[in-house]
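Quick one: the structure is below, questions incoming.
In this view, the complex is presented without one of its protein chains, the others remaining in place.
Up next is chain A:
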Amino acid sequence: MKFAVIVFPGSNCDLDMYHAVKDELGEEAEYVWHDSKDLSSYDGILLPGGFSYGDYLRCGAIAQFSGVMDEVRKAAEAGKPVLGICNGFQILTEAGLLPGVLLRNKNLKFMCRTVGLKVENNNTLFTNEYEQGEEIQIPIAHGEGNYYCDDATYDHLKENNQIVFTYADDFNGSRNNIAGIINERGNVLGMMPHPERAVSELIGGKDGLALFRSIVKQWRESHVSHA
């Protein structure tokens, strides 16, 4: 399976993402610059964390109009897995590919630590290798991770099982502790925590690796029939 790691000016988790896919997962990965006009050769799209365009105006606001974003939309429409982590999640909400928005943490602090996450929905292409309700340990590193949406949007997310991860404890003010959500179709996931930084015991844990394994497993199953 071949992944594109999209690199925006100001991305800084692109190397972690590449390392997770290439070295720990053992799949193909390539860096793709933000003005690329063609993502058709990739099977999965990864939007890494960082501070694209310096977080100017709002996090992800300027990146949503990068040249590559039309291609990311096309990939999402084609049903390919699209994963946005941290700033990647912020970009996906600004681009309208996921609902809601990420606000400043309620205590105004940039927070960098490992937190407990509950798998709220393991019936997705990103989480099938986890147990339903399993608690995993994943690092966070964000100043704007306070997920906000209105009541109608929240009800809709809840009804459709689109809330994929919640925090075990409230530390940033996110609505109902939401840490990660998926689109209705189930192929676009955004999350603030960093599974790509939890792929080896050497760096403190590997609870994030199952997320990447899930994507590959699903992809293999849906492509084996064509072999």
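Just so we're on the same page, a residue touches a chain if its C-beta (ideal position, glycine included) is under 8 Å from a C-beta of that chain, and two chains touch if they have at least 3 such contacts; residues count from 1.
The working rule: contacts and distances are computed from a predicted model.
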By UniProt, of "Phosphoribosylformylglycinamidine synthase subunit PurS", "ATPase", "ABC transporter permease" or "Fe-S cluster assembly protein SufD", the chain left out is "Phosphoribosylformylglycinamidine synthase subunit PurS"
By the document's definition of touch, the residue of A:P9, A:G116 or A:G173 touching the omitted chain is A:G173
Only one of A:L15, A:V101, A:A141 or A:A168 touches the unshown chain, namely A:V101
Touching the unshown chain, chain A contributes residues 57-58, 61-62, 65, 94, 100-101, 103-108, 148-150, 173
